[in-house]
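Only one protein chain is missing; all other protein chains are in place.
Every chain is named by a letter (A and B) in the order it is written, and numbering of its residues begins at 1.
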Amino acid sequence: MPDSRFFKVAGPFTVADLARIAGAVPAEGTDPERLIHDVAPLSAAGPEHLSFLDNRKYVDAFAVSRAGACFVHPDFAARAPSGTAVLVTRTPYKAYALAAQAFYPVPPPSAGIHPSAVVDASAEIGEGCEIGAGAVIGAGASLGPGCRVEPNAVIGENVRIGAGTRIGACASLSHCLIGERVLVYPGVRIGQDGFGFAMDAAGHVRVPQLGRVIVEDDVEIGANTTIDRGAGPDTVIGRGSMIDNLVQIGHNVTLGAGCVVVAQAGISGSSRLGHHAVLAAQAGIAGHLTVGPGARIAAQSGVMKDVAAGEEVCGSPAVPIRQFFRQVATLSRVSRADRGARDKEE
Amino acid sequence: MPDSRFFKVAGPFTVADLARIAGAVPAEGTDPERLIHDVAPLSAAGPEHLSFLDNRKYVDAFAVSRAGACFVHPDFAARAPSGTAVLVTRTPYKAYALAAQAFYPVPPPSAGIHPSAVVDASAEIGEGCEIGAGAVIGAGASLGPGCRVEPNAVIGENVRIGAGTRIGACASLSHCLIGERVLVYPGVRIGQDGFGFAMDAAGHVRVPQLGRVIVEDDVEIGANTTIDRGAGPDTVIGRGSMIDNLVQIGHNVTLGAGCVVVAQAGISGSSRLGHHAVLAAQAGIAGHLTVGPGARIAAQSGVMKDVAAGEEVCGSPAVPIRQFFRQVATLSRVSRADRGARDKEE
Partner (left out) sequence: MPDSRFFKVAGPFTVADLARIAGAVPAEGTDPERLIHDVAPLSAAGPEHLSFLDNRKYVDAFAVSRAGACFVHPDFAARAPSGTAVLVTRTPYKAYALAAQAFYPVPPPSAGIHPSAVVDASAEIGEGCEIGAGAVIGAGASLGPGCRVEPNAVIGENVRIGAGTRIGACASLSHCLIGERVLVYPGVRIGQDGFGFAMDAAGHVRVPQLGRVIVEDDVEIGANTTIDRGAGPDTVIGRGSMIDNLVQIGHNVTLGAGCVVVAQAGISGSSRLGHHAVLAAQAGIAGHLTVGPGARIAAQSGVMKDVAAGEEVCGSPAVPIRQFFRQVATLSRVSRADRGARDKEE
């Protein structure tokens, strides 16, 4: 179903292949040799498609689905329609993700340097790298094998990039060390000066920003996101963190492993997120704070003090999420009563 | 008055021309042959200028204006100064817009491909297209006639762009179909992967994003805005929608015709805006929601549930706008009383 102009499907895969790829278990009686040609959502899937059931809401749709195969949680496996090969897993969405990666593998780089790219003679370009048209690689930069630098991206002097990393079109990097298998989307800015200056009525005085940006392996950085380099310490993005579009990450910020930062969120200078913390869309964290591992910051929240591990906060200023919704309810109730009282007075 | 280094004025136009261009009616006694040479705001306009009165606040300024001609609502036409040719219309700002477009037409593309541009041999470039310095057009891409691609923009493989569309400097497009007369401003990112992955403590697993971005005709997309492609369905921007700068539009989002999305607003994945919905600056819409036609979301609002057609909401979480301002008033009143009570206790 995906547009073949943009996506090339691999496969077909047998049900046994898919079970193995996704770490799922075929239900009893499933034909392991059945061939599956593509992925599709439950509602649209036909006998040649693989789908998944991840949400209790869709169990009824699942029960009448025509999907050829489906990843499903053990609790719902019994609801499967008779024509569907059931692949049982406790993590159906993850299983689908792995299978979909098999059907739609990221195309490998087309090794070579486009003649219009400008690669400094002192730069080291690993084997199998693809350097796109108009890309610029500065002196002393180093790319591991199998990297892809898209057109018109700019890699600054002495930047180091690990194997298998991709740098999107028109992105620019400086003063940074990037890990392996990192995905940097188009328009990302990494390593520019942090926002540091001594305020002064006679003219603010810039403070040299002397740190770097360290991006660990398997990180993803969304389009037009900005990550400033440290002022002295480094700015660090922990392994496997997922950062969405238009996010701002200030100088000296450190993210632990597996953090999730959703679009248009911002993290002020020197704040630290523990591993697997989640910062939802348009939320902000003030400077010099610590957000504990696994903490969750709701969308549009404004965090003005530390957040404990595992805590969930909401609001601006952010408070524990139950307190936030209680306050919302209270204000609504009091406002209705207040209005009633004033109506009587009038 | 506009700086002639940046803007070339057309004209002059007669009052009759301007009335026709703008769909306005000259007031009785107006000289249809009077020549007007430029546009100007009411306060600065002289006898050679066209202006407009759009706001009751400026009626007094209008009454003493020296403007040579002025678009004005019938209600205020009688207040016109004697030297001004009055052009009556119920939509003076729209009339001004049309007339100003006549005085300052967008310069047509300078047909030709700059020698430093990199256009794949398999790309189709329509007649009269201007491809700027350093622009990159990928394999299989197709541009209709009269397009302009500004310097260092990147058009990905197989992207299709309709006639008369303009792509700003340093913008990048992939996995998308763009309509006619679309304005894509500098630094826009269209078609990159949506933010889709299965969360997993051992490492989040990316979900291939297999949809496209469809941008219908006459859409405008502001600088550094990001529009992700769909995860399976497409992301769709309806005809004539106006999107400002630094807006985030997530995967699978659909906008109806004529929507307005103001700067730094964000729309989370799979949400739908009906036609002519307005999302003001820095507002956010959570995922999988429906905002009805003509709904208005105030600035900085956080929409957490569906919004009905024509409804106006405000706040985070968003509530009907009258309720929002009542709550603001209540909290202010209660807080003052609360403070008074505590002052007495102390």
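By definition in this document, contacts are C-beta pairs under 8 Å (C-beta built on N, C-alpha and C of every residue); 3 or more make two chains touch, one makes a residue touch a chain.
Predicted, not measured: the structure shown is a model, and the values here were computed from it.
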Absent-chain contact - pick from B:84, B:264 or B:290: B:264
Among the options A:38, A:54 or A:228, which residue touches the chain absent from this view? A:228
Check the options B:65, B:174, B:209 or B:224 and report the residue that touches the missing chain. B:224
Which residue numbers on chain A touch the omitted chain? 116, 118, 134, 136, 140, 152, 154, 156-158, 170-172, 174-175, 187, 189, 192-193, 195, 197-201, 203-208, 210-212, 224, 226, 228, 232, 246, 248, 250, 264, 266, 268, 282, 284, 286, 300, 302, 316-317, 319, 323, 326-327, 329-331, 333-334
Interface with the unshown chain - residue positions in chain B: 1-3, 5-7, 39-41, 91, 93-94, 96-98, 100-101, 103-104, 114, 116, 132-134, 150-152, 168-170, 183, 185-187, 218, 220, 222-224, 240, 242, 244-246, 258, 260, 262-264, 276, 281-282, 299-300, 316, 328, 331-332, 334-335, 338-339
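Going forward, only the chains that are shown with their structure count from here on.
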If you average the CA atoms of chain A and of chain B, how many Å lie between those two points? 28
